[in-house]
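Everything on this sheet refers to the single structure shown next.
Just one protein chain is left out here, and the rest sit where they should.
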Amino acid sequence: MISCTINGKKRSFDVSPTMRLREMLLLNGNYAVRDSDDAEGFCGSDTVLLDGTPVFANLVLAGEVEGCEIRTPDSLGDSLHLSIVQQALIDAGVVQSAYNAPAAALLMTWLFENNPNPSREDVKDILSGIFIRDASYEHYYLAAELIKEKLAGGEYRTEIAPEFRPHLKAIGKNMPKVDAPQLVSGEKAFVEDYVVPETNYMVVLRSPYAQAYVNKIDTSEAEKVPGVLKIITAFNCPDVTYMSAGQGNPEPSPHDRKLLNRKVRHVGDRVAAIVAETLEAAIRARDLIEVEYEPLDAVFTVEEAMAEGAPRVHNGYVQYNSGAPADLDEYNKKLSGDEREGKVVYQFPLHGDILHNVAAANHGGIGDVDAAFKESDAIVEATYQTSQIQHTPLETHICFARMENGRLIVHASTQVPYHVRRIIGWITGLPENKIRVIKTRVGGGYGSKQDILVEDLTAYAAFITGKPVLYHNTREEEFIANSTRHPMRVHVKMGGKKDGSINAIYMKVDANTGPYGNHALTVPMNSCSKTLPLFKCDNMKYDLTIYYTNIPPAGAYQGYGTPKGTYGLMMAMCELAEKLGVDYKEMVLKNHVEEGYMLNILKGLGEGREGNVVPVGSCGLREAVEKGCEMIEWGKRVESDDPDWKIGKGFAMIMQGSGLPGLDQSNAICKLETDGTVIVTSGAADIGTGLDTIIAKSTSDILCMPMERITVLSGDTDSGAFDTGSYASSGTFFSGNAAINALTNMKNKILAEAAYQLGEEEDDLELRWPGEVHSTKTGAVLTYYDISHTATSGTGHGQLITPGSYTTMASSVPYGAHFAQVAVNIKTGEVKVQKFSAVQDAGTPINPEAALCQMYGAALKSIGHTLYEDMKLDKDGRCVNANMTDYGVPMISEQPDDFKAVLIDVDDYHGPFGAKSISEIACNGAAPAIGNAIHDACGVWMRSWPMSPEKILKELGKIK
Amino acid sequence: MYDIKALYEAESLDHAVRLLQEHPSAQILAGGSDVLVQVREGRRAGVELVSIYMLDELRGVSIDEEENIRIGSLTSFSHITNDPIIQKYINVLGEAVDMVGGPQIRAIGTIGGNTCNGVTSADSASTLMAWDAVMEVTGPEGVRRVPIKDWYIKAKVVDLRPAEIQTAILIPKESYEGCFGHYIKYSMRNALDIATTGCSVNVRLSEDKKTFDRVRIGYGVAAPVPVRAYTAEEFIQGKEITDENIKEFAETVLKDINPRDSWRAGRALRRHISVVMAERALRESISLAGGVVNG
Amino acid sequence: MDRQYKVVHCTINGKKVEQVVDVRASLTDMLRNDFRLTSVKKGCEVGECGACTVIINGEGFNSCIYLAVWAEGKDIWTLEGLTGPGGELSDIQQAFVDEGAIQCGFCTPGFIMTSWEIVNSGKEYTDDELRKALSGHLCRCTGYENIFRAVKKTMLRHLGKYDEAELVNSQGITEYPEPMPFK
Partner (left out) sequence: MATQLLMAKSPEEAVNNKTATAAFLAGGTEVNRLGSDIAVKADMLISLKKCSGLSDITEADGYITIGSMCTFQDLIESDTVPCYLKEAAHFMASRTKRNMATIGGNIASLRSDSYLIPTLMAVGAVLEMEGNNGSCRIGIAEYVDRSEADALITSVTVPKEIKVISRRFANTAQSHAVLTMSAALTEEGIWLDGAVKNVGLLHFCDLEKAFREDPDISEEAIIEMVRVCTGLHTADDMFGSDTYKRYLIAVTAYDLHKRLVGKEV
């Protein structure tokens, strides 16, 4: 019996003394003590105070806390009674996906309890024990200042973030994110919090081979383990071929996999799924499964994949839903047709050629690059290689599914509830009305939760057993069986004239999509379609070829291919500028597009379809470059006092998109409740970025009513209306505009109803704060309560409910530039980012403080993939550093000392209240900016990620 | 969760008796369909209980060496109704207990509990009264036998001394041999209801089935405890089976019974239906015994 | 007075289990709280409504007035035990659905357990016997007619009298085409 005090209450537990403290606290209902690293003592999501000292609950044993005093994050205050610290974190905008925001709040609370006036160093010291992936750490320093001011005088004095659009009350103003109180106080929010106690557990047996046939699976011993309910293998799973990408149907990705395949194509690929009443029983059964593999040779790089006679990753046969080439039959004859290979089904031609491991391809361009190169005064040509990068969201992939009256209820941490529902429908055969996907709060997605990686298996398991099933990725599985950035080889040839103008660009991209073709075409496409349109250049050509290999799966990651294209192009431009003897900044100013410029390059760059050519819309690129150069003091040489450390500066211009014109669609439903308050139900998926808050603010301004009388519900396919989902930076733009249409319809309906109730003309009526209709003619006033109460009475017109949807062919492109000042130690190759400034035009920033934090978070993630992060595979394709410590994620120490984000005020014509996207674009700048800065510092061109000390020393010739 | 102070589970009859001695304030818990309900309703909240439910030795129906029908006190109503011995010799008891509560209650309720709660509306009591049953109780001083007419002292009180447990109910041979009876439960609903009045009649006819050799009639809810209408019995003793005799017999019961007003029914109603039930039960008993009225 | 606990070993829905219970707990408490078998409903907790009916060693009992400790060594079945491995409904459950015997559904679990006992008894109950056997359950929505019909049809099917089962009309009376054969 172990007794201790938890949050001031005496508790005793009859548990084993070697049980981890975190598990004991879960028994006590403190589920805000979370786990992001399987007890690796790294992420700090399991932070608690033990006798007043912050510790990792996973590394303390229950027996060690006998008689001790424990405080957990959920003791600080609930969503209605927030502490000063919790409120400050919300106001500073750092509570985003917030899986371990409660733990961060506990650390900050501990800091202030022990030191009422902490310095920046003190804040950095205490936060060194926690990994923040969404908002990075910059605004935690701001939060510390706000707390000090609150404790001293009761009012904030420091400006949190600049505000925009003074004529609007909510849009462009710093306001608490609507779901932040729930998140920071550690209330139930994530999938793991809604699991019923009597759930069953599922684990997956994974392939030890990078490529092999599964000839026989003997589960007889495994099935004898008491408590095992079901074992699913390729021999008894549905014969349904699908793909895991969450994209609009028909998807621009080959359908090339089943739930489990007779051929495993990467180390960690699914071989069997075991459902049992306890996790222990499932694991014991998993270890008793005997599999007869037929190992095959594997390929890991594009070079190996394209080599003549290379082993084929997909060798079954090919099918087309539409646009099948004439010679398909002959083509299929050359393939093995072995049923263990399964098939590859293209929804429409993606120019794949699985005979040569080509998953997809695309070619195009404008003008005549070859001719143009002849006239170039200087040409640079180089190949840039990017690495395999993992999102490492704090909440690993998780899904809880159960049956309820013949309907499949799926609690999913996903960015695409409606695509999840569709794909689960394919696999189970259930129609969509029989499937409900509930997107709870998401503990970080960054693109990894745009793919359907666990929901398909978990939902199927719940469907066939009729029982509740929980599946949760371990951190290692998050690396080897999740989705990652596509490693890419970007070959750039760029020609320019003496005057600094670029007259020819050729990009040859060879991308590595891994074993399955989810996002195979579209990610590499983005490396050209979201980079080349930055240039006013008449001759541009691109060749894209995407290869299947046996590395861990690649998919969607924030930026979606653009970081790699930008890296190649902006490094090449910097090299060209040097070759031409032109200042890099001048060259950028000379060649970048501005408003009105016709983007002919877009013609071939549609998402697998005809791209539509449009002129450049609102564009704050020039101001961003000027502002950034001013902040980094471009041109001013900085010398360090230590001869070994050389300092350099670099920057890169960036762009992205705001959703996929002609492909995305969003819907929203607005309801006026009987007391005049408003509930907006959106199909959107807020994954921590503040999308629900954007819709709430839009409601407040359009219907002139206070935020507390507005509720936004999202992500539940039962109550919401269709939305393609949160990816391609479409959230604010598409879901925001859909909500605005629904709200505008509601505004008109209110005016019409008021006109009827007042017996006046609609034109004489107006809406005004705090939520009433006012007659400019007679001065009469009807509150929304009056209108709704009457409308829902026995003689009323019925409740005011209005839908709204949004599709467009227009594309509102965010622009920006990221600047870096780095110090390079030419003796040891170490790189330190001293300064980093992210300057971006996001149209109207609706949530300014959240927008800044999105920029900080994305910038730090991209600093990570530039300098530190890298999934290393051994010769057998096994990831050797599949844990947080060895993978190398940037923590607070890696954050630049001088880290700034600046918003350029631009009003976009199409965007909701003039808003454009903010997050994906911010991943594109760090690699080229830091690469150019390193060159400026020590003269070497770093042509591959990560720019590790060893590579820098090699480039410096210090080591062979 | 029940609001009981403590529960002592008896493993054997002696153990049960010892437990009752150790915990003088403890009450006996048999099937629980009365006791647990009253704990829930607060009347017995916080009570100590000695549970004898597990004592299988107190279950079952048999013919003992003195040819008495021996019914174990823990025998449930449903087992009594379906018991071959009961059906053969005293089927009316099976029918009577088959009217208690509902099927589930009859699966858990015991005849011991039904007779020890001292309630006049107990469906088994009026029939056992009409068949001169004998209660066998076991206590620290050993086994004691109490004829049913002395068993009921007053409303809700029976002749059960401290640390004593009723272990069986005996029907002497002389009491059941050649006897046929019928029980009528007059209640508002056909299930899950308490008798407004219960009437159990049995007859033993003469060899030639022309005259009443012996007639017995017991009533529930006609008095604070189950009673016999002796005056009516004596009247009809030895008389011919004629309509007049039957009618007069029925009228005579009023001399012996003393029903009272209650929220369930008024005194006048009870007196009236007592007469009607007496006649009907007697006629049914006669036909069961093979007799013919005015034959 | 500190609490008394006891370990109860029994079989629930075909699975051997062991559970530490408070001696004051009713069987309904144990089934609902410890085993999360929430089909067992508390309608009155005094043995009068039948919503808590479970099958113990083949017989229907009100689990609300049955002490959890008495379950020692018993074989207990609740509604959750009737559904097949893949969640398929048993025939008696399907009959309740087909005959419209479910409205609010609160009394349904208890009713189905008693019906399950009836249809598996192998006995052919007369209409009155059937009504008496179901008399331990209170239903406030349906008026019992559809429930009676569902049980009668399933009973007849269990006895192999499929065509006779189809003849049972909406009032639960078997309409024989020619005059009713003497029973």
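All chains are identified by letter, namely A, B and C, in their written order; residue positions are counted from 1 within each chain.
Assume contacts are C-beta pairs under 8 Å (C-beta built on N, C-alpha and C of every residue); 3 or more make two chains touch, one makes a residue touch a chain.
From a predicted model like this one, the values you see are computed outputs, not experimental measurements.
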| item | value |
| --- | --- |
| Contacts of the hidden chain among displayed chains | A |
| Selected residue (touches chain absent from view) among A:Glu23, A:Glu64, A:Asp543 or A:Asp764 | A:Glu64 |
| Of A:Glu23, A:Glu40, A:Glu145 or A:Asp583, the one touching the omitted chain in the full complex | A:Glu40 |
| Positions on chain A where the hidden chain makes contact | 16-18, 20, 37-42, 44, 47, 53-56, 58-61, 63-64, 66, 107, 125-130, 475, 644, 827-828, 830, 868, 872, 880-881, 883, 885-886, 888-891, 893-894, 948-950, 953, 958-960 |
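One rule holds in what follows: only the chains that are shown with their structure count from here on.
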| item | value |
| --- | --- |
| Chain A and chain C, separation of their C-alpha mean positions in angstrom | 51 |
| Of all residues in chain B, those that touch chain C in their complex | 1-7, 9, 32-33, 36-37, 40-41, 51, 53-54, 78, 101-105, 107-108, 190-192 |
| Parts of chain A lying in touch with chain C, wherever the complex brings them together | 196-198, 403, 464-467 |
| Residue numbers on chain C that touch chain B, as the complex places them | 1, 4, 22-26, 29, 45-48, 50, 53, 59-62, 65-67, 69-70, 72, 114, 132-133, 135-138 |
